[in-house]
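Moving on, here comes subunit A:
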Amino acid sequence: MSREHVLHKVRTALGRTAGQAIAEPPPARLRIPVVDVETRIASLLRNVEALAGKTRRVATREDARAYVSGVLDSKSAVASNAPFLRECGITELPGVRSGLTDAHELRVHCATAGLGITSADYALADTGTLVMLASADEARLISLLPPVHIAVVPAERVLTSLDELFTVVPHPDARTSSMVLITGPSRTADIEQILVRGVHGPGEIHVVVVG
Partner candidate 1 sequence: MPKRVALFVTCIVDQLFPKVGMAMAEVLERLGYQVDFPEDQTCCGQPAFNTGYRPEARQVARHFLKVFRDAEYIVVPSGSCTSMIVHHFEDLFHNDSDGVAAARTLAPRVFEFSRFLLEVAGADDVGARLDEVVTYHDSCHALREFGIQDGPRRLLAHVRGLELREMDAATECCGFGGTFSVKFPEVSGGMARTKIDSIVRTGARTVVAVDCSCLMQIQGAMSRAGLPLATMHLAEVLASR
Partner candidate 2 sequence: MPATFDQKIHETLADANLQLAIYTATGRLMDHRKHAVEPAALPDYQELRTNAHAIKQHAIDHLDHYLEQFEANVTAHGGKVVYAKDATEAADFVLALAKQHGARLIVKSKSMTTEEIDLNERLAHHDLEPVETDLGEYILQLAHQRPYHIVAPALHMTRYDVADIFARRLGVPNETVIEKQTMTARAVLRQKFLAADIGISGANFLVADSGAVVVVENEGNARLTTSAPAVHIAIAGIEKVIPRAQDLAVFLKLLARSATGQALTVYTSFLSGPRRAGEIDGPEEFYVVLLDNGRSRLLADREKRQSLYCIRCGACLNHCPVYRKIGGHSFPWIYSGPIGAIITPQFLGVMREPGLPFASSLCGACAEVCPVKIDIPKVLLELRAEVKKAEEREGKGRVERLAFKLWAWVMCHPRMYEMAAMAARSLAPADNSGWMRRVPALMDLPPVRAWLSQRDLPPAPPRSFREMWRKR
């Protein structure tokens, strides 16, 4: 298409030539607050709850399984292939379908399941955010299509902030085609500024921190 045309116009407008070196960009600004694990976790859970998410801090994997079982309440669910979910025994719970590797099959299950269960690669304490990188372990649609999303996260994956995330993962693209930050349940206020949850994404989210 118009690659040379557009680039040429840009260069001319800027008074630059092809391949011309650039000045140094302003240094990347990353300030990581120093916060201990316990405070981080408390902050994460508080921030998730402030967004109408539900949270639970558990000591053991068994406790995590018990919590998920309670939420499941004989509904159907799709669980991701995250090893941590298997370690918690969550993939064995009745009604939970996991081990899906085919896109089409996954979509069919996600479209009908009552819950999507995932782990998370990281969680950000200061905004109550889950960070999900798409991979063989985590499909995109599990945390998106079902009306309820439960994320079961080991405590050591809780970071302080966006700044820490981009320090730990300066190049998300090196790892995945899709990194999604999830901050609360899906919502809109498009009609009369009235808040409605669960528009397209899950209207109910649970964050379980283990350990």
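Candidate selection criterion: all candidates are chains of the complex that A comes from, given by their letters.
The criterion applied here is as follows: a contact is a pair of C-beta atoms (placed from the backbone, for glycine too) under 8 Å apart; a residue touches a chain by one contact, two chains touch by 3 or more; residues count from 1.
This is a predicted model, so every value here is computed, not measured.
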| item | value |
| --- | --- |
| Of the listed candidates 1 or 2, the one touching subunit A in this complex | 2 |
| Of subunit A, residues touching candidate 2 in the complex | 1-3, 5-7, 9-14, 16, 18, 20, 22-23, 25-26, 28-31, 47, 81, 100-103, 106-107, 111, 126-129, 134-136, 139-141, 144-145, 162-163, 165-167, 170-173, 176-194, 196, 198-202 |
